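All protein chains but one are shown at their positions in the complex.
So that you can tell them apart, the chains are marked A, B and C in the order they are listed, and the count of residues begins at 1 in each.
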Amino acid sequence: MDFGLNETQELIRSSAAEYLSDRSPSDFVRAMATDERGYTDDFWREIGELGWLGLIVSEEHGGSGMDMSDMAVLLAEWGAALAPGPLVESAVVSASAIGNFGSDSQKREWLPTIATGEMVVVPSLVGMDGSTDPGAMGVRASETSNGWVLSGTSRFVPYGNSADLVLMPAETDAGVTVFAVPVKSAEGTVNVNRVKMASGAPACDIELNEVVVPAAAVLGEAGGGADVVGQMMLYGAAARATQMVGAGSAVTDRTIEYVKDRRQFGRPIGAFQVIQHYMADMATKVKSAQHLVNRAAWALSADIDSASASRAVSQAKWTANTLMHDIVWKAHQSHGAIGFTWEHDLHLYTRRVLSWRADFGDSDSHIEILGRTL
Amino acid sequence: MDFGLNETQELIRSSAAEYLSDRSPSDFVRAMATDERGYTDDFWREIGELGWLGLIVSEEHGGSGMDMSDMAVLLAEWGAALAPGPLVESAVVSASAIGNFGSDSQKREWLPTIATGEMVVVPSLVGMDGSTDPGAMGVRASETSNGWVLSGTSRFVPYGNSADLVLMPAETDAGVTVFAVPVKSAEGTVNVNRVKMASGAPACDIELNEVVVPAAAVLGEAGGGADVVGQMMLYGAAARATQMVGAGSAVTDRTIEYVKDRRQFGRPIGAFQVIQHYMADMATKVKSAQHLVNRAAWALSADIDSASASRAVSQAKWTANTLMHDIVWKAHQSHGAIGFTWEHDLHLYTRRVLSWRADFGDSDSHIEILGRTL
Amino acid sequence: MWFEFNEEEIAFREELKEFLDQELPDGWIGPNDESSDEGWDLYCRMRRKLAERGWLTMTWPKEYGGQEASPMISLLFAEEMSYRRAPGNDRFGTRMLGPTLMVFGTDEQKRKYLSDIAQGGIQWCQGYSEPNTGSDLASLQTFAELRGDEFVINGSKIWTSMAHRADMMFMLVRTDRDAERHAGISFLLLDMKSPGVQVNPIVNIAGAHSFNQVMFDDVRVPLENLVGELNDGWNVAMNLLNFERGNIDYVSWAQRSWEEIRDYAATTRRFDGSLMIDDMKVRRRLAELEAEIEMARYITYEVAWLQSLGHPPSTEASMCKIAATEVNTAVLDFGVELLGLPGLIDDPDEHEDLAGRIFKMRMYQTSGPILAGTNEIQKNIIAYRGLELPRR
Partner (left out) sequence: MWFEFNEEEIAFREELKEFLDQELPDGWIGPNDESSDEGWDLYCRMRRKLAERGWLTMTWPKEYGGQEASPMISLLFAEEMSYRRAPGNDRFGTRMLGPTLMVFGTDEQKRKYLSDIAQGGIQWCQGYSEPNTGSDLASLQTFAELRGDEFVINGSKIWTSMAHRADMMFMLVRTDRDAERHAGISFLLLDMKSPGVQVNPIVNIAGAHSFNQVMFDDVRVPLENLVGELNDGWNVAMNLLNFERGNIDYVSWAQRSWEEIRDYAATTRRFDGSLMIDDMKVRRRLAELEAEIEMARYITYEVAWLQSLGHPPSTEASMCKIAATEVNTAVLDFGVELLGLPGLIDDPDEHEDLAGRIFKMRMYQTSGPILAGTNEIQKNIIAYRGLELPRR
């Protein structure tokens, strides 16, 4: 057992904290929340230069060859700073899916540019009904002599209006198959409609009409899409949970500072026992969730069986969903009216934490995954 | 809307409070919890003389002809005093079932002696698996030329070792049928085995082996037992919920007194804000539950449709189960170590409140009844 | 014990329902946005129409043009209005200032203001909270210096609903800095068009302009606008605060949202073709929430019943603030989670779909357990006033 950071991780933590506090302050977060694309090319290039987009890409393909435990350290800081941009989508979910299921040429072509930030690759994991079951996808593909022809709608694709490639599961005669669709340059009709979401991050409904992609666009085996989707969900859930706990930890710290300063009835409200117990609850919840999300990231890195890793991830996401929800609302209750204003930063956290609950499997789906394995 | 007591009800309330505090103090409650029968004949005769066992029995049959709203006033005091004996079983559930489904001769024979306390009639409503579905009963009956022959086991029959009659549902070729079985004097073999229960009230497994009862022992129609069971469950749930809230109210009052007296760190623990909020929660929960149990009792008295009445009762029982559970544990937490002792009376309440949750439908079954009607 | 409305009450509710069916815009979902011009026009129109029926001042004594309606009828009015998310039920004038003037106002003040309020022709706002008061209202610092026959006000009020639309403000100001904190406060009436009054909008976390901060820079108020005695303003204000928590609003909102969520679940199919509501765990949770709504509702009814007997409620009013705001929160929390990603759409153009507005509704509800005395303050009140627990 080791609950500490190694030297590399400590370096990631301190540099991320420092860089993001400088480069992603509240003003930037607010501007990006109403920005059409949700982040800037400058910012993304810098993140790439810092090596963060290639953290878990192999050295052979231009990355650092680190693992999810290392990435978790970055993700916690990323969440704490509410930094914008498709870090989880491109540099974690897509990079790991391509790394694991991609052909040699796919890896050579895509991974190095993911790592630099030149290319953004995002997964499409939401079905027509808003659920994330691979059986619920809205896109169908048929094999023709020209390649595969895709039609249908993918819903709520994160950063779909910036993505160069969307990793898109589709129904085929062979079963669910994942295609890397170059939405900006596809042959055929692609409509990308941005939906205004509570988190401020872009989510897009992408309509494909007779879009043709070559056989080389298939990620993994034709008909083997459920495995690819499964891995994307796993890495996505672990990463998002870690980011959520980072955000919850920052909310807790800020709330503790607030109750020390804010005075009512002649003393700081942090001197009232009920507020003290709220703070103790929040701190205990952060601690509890940190262990489970770190263990999930570790489980995706260490040599343990996949059923155990999957259980660790589902426990982590359910825990992050449940406890961080409690934390943001206790934070609001402790802030009082000021936390109800647009001007105060608290709601920036609230919107994201609540939104992230639905990503990569909601609480219900994860607890049922766990329940079925008992 | 009227949340108050009328004159009769106020009289019931004050006389019950006075009588029970005198006649059913802690010593008596404790003695009865280890008593083989769980109450004494003297006590029961007095309760009968006070008219409480005939409260909802019609005047024609020796009762007072009052309704469940009036009975609810008594039940709340009965619960607050943890008074022992089959008041709910005999004077509410059996009396109302016989009053509603009984033949004229059954009413004439049984109701007057229920009202005096000379006869105790209890329902058997627990299936072999501990559940209360009429399909889950453990007794079968066949019609012969001599009458009905019953064999099988009824589980957890309350006060089954004192009962003169057990209203026992059994499977028959015609469907579920309820029989009034004179367990003490039945023709055939009857074994009554008392089970030691957490509440201290007797519950008995009753084995019937070829017990013969006449056709006149059928309550309601042969094959019409589901309706009889349904009504017994409804009256039982409403009555038990009211009794629970009475007990929870007493626990709350006692806990408030305790925290005013008990000193720690130089002041009464009731001066600590966290304890104050526990008390406020408990008081709010008592108030919330009181309205719903009183409404349920009213719904069984007023001229409203049976679906609404059934919903009101299920809401009341679910609410009493949920909120009174919270109340007894908050009471323990506020009492500290002294509440963990056998010597202190708190656990007398805890044991009963927790036990009563399972009677006449547990929380799950009531919430599913409600869920199915949405 | 009786758990049904009487005939008069049922008839009144039917009349009100018909009125709302007729007067609200077609397909009205609500809530109204008084910061938009259309929204403000609708508010004013509804306020006048309600006044024409006498409903705004139904609880007032007949001598002031009221109907002496029972607290239960008055509660039914608020319940139905909130359930319909209908605008126009001005409470500042009719439920707060009006009754205050009846007790503490001069004849001149009564003559000048009461009939305007009753006719729905004037908008009041309430100037109590200040940036540093929070739940500790008595710590207010906005100062009014009496110079001859006028007060000169400097300071600031915050969280002032409707200030940008109001004609007048009733306010608490400090008039004696040396007195004990509850003394030295006075109750004044201020014309919002007075020179030196500046209203700055505050946008809430749902993105709406629901509050304001109001700044006072040497604002002059004539002495005749003092209500009650000088330095007796705390007493004037507290006389009503207890009964005016508007908790039935939260119960009605919870009920309406609960129905919207149930209907959504009953009409929305999952990918396997099943309806959401076919899932027993959805039904279970809806049933639990429904029971909790009922609990909050009956405590609220009990408050009206107590008032009808002439018993001032205090503990009960705090209990229903807690119960009503908690259940509304729980209903919306459930809805947001149940709806999933579609429930996270936050787009005014998608307002007609529950999916497009439930997140915003949840964000609004953040203020429920906070405003008008946080739920923690309500628990303190229950503990001190109701249960008589020691303060130290």
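The rule is simple: a residue touches a chain if its C-beta (ideal position, glycine included) is under 8 Å from a C-beta of that chain, and two chains touch if they have at least 3 such contacts.
Computed from a predicted model, the values in this text were never measured in an experiment.
Peer 1: Can you work out which residue in A:Met66, A:Val259 or A:Val328 touches the chain that's missing from view?
Peer 2: Going through A:Met66, A:Val259 or A:Val328 one by one, A:Val259 is the residue touching the chain not shown.
Peer 1: Of the listed residues A:Leu5, A:Leu50, A:Val212 or A:Ala226, which contacts the missing chain in the full complex?
Peer 2: Residue touching the chain left out of view: A:Leu5.
Peer 1: Touch as defined at the start, partner being the missing chain; which of A:Met32, A:Val228 or A:Ala299 qualifies?
Peer 2: A:Ala299
Peer 1: If I consider the whole complex, including the chain that's not displayed, which of A:Arg108, A:Lys184 or A:Lys287 touches that chain?
Peer 2: Considering the complete complex, A:Lys287 is the one touching the chain left out.
Peer 1: List every residue of subunit A that touches the chain not included in the displayed model.
Peer 2: 1-5, 9, 69, 72, 256, 259-260, 267-268, 270-271, 273, 275-277, 279-281, 283-284, 287-289, 291-292, 294-295, 297-299, 302, 304, 315, 318-319, 367-368, 370-372, 374
Peer 1: Which parts of subunit B are in contact with the chain that was left out?
Peer 2: On the subunit B side, contact with the omitted chain comes from 126-131, 133, 135-136, 155-156, 195-199, 203, 262-265, 272, 274-275, 325, 329, 332-333, 336-337, 339-343, 346-347, 350-351, 354-355, 357-358, 362-364.
Heads up, the rule we're going with is that only the chains that are shown with their structure count from here on.
Peer 1: What chain is most central when centres are computed from CA atoms?
Peer 2: That would be C.
Peer 1: Would you kindly say which chain has the C-alpha centre located farthest from the C-alpha centre of subunit A?
Peer 2: B
Peer 1: At what distance in angstrom does the C-alpha mean of subunit B lie from that of subunit A?
Peer 2: Distance between chain centres: 53 Å.
Peer 1: Take the average of all CA coordinates in subunit A, do the same for subunit C, and state the distance between these two points in whole angstrom.
Peer 2: 40
Peer 1: With centres defined as the mean C-alpha position, give me the subunit B-subunit C separation in Å.
Peer 2: Here subunit B and subunit C have centroids separated by 43 Å.
Peer 1: Can you tell me which residues of subunit B touch two or more of the remaining chains?
Peer 2: 273, 277
Peer 1: On subunit C, where are the residues touching two or more other chains?
Peer 2: 376, 379
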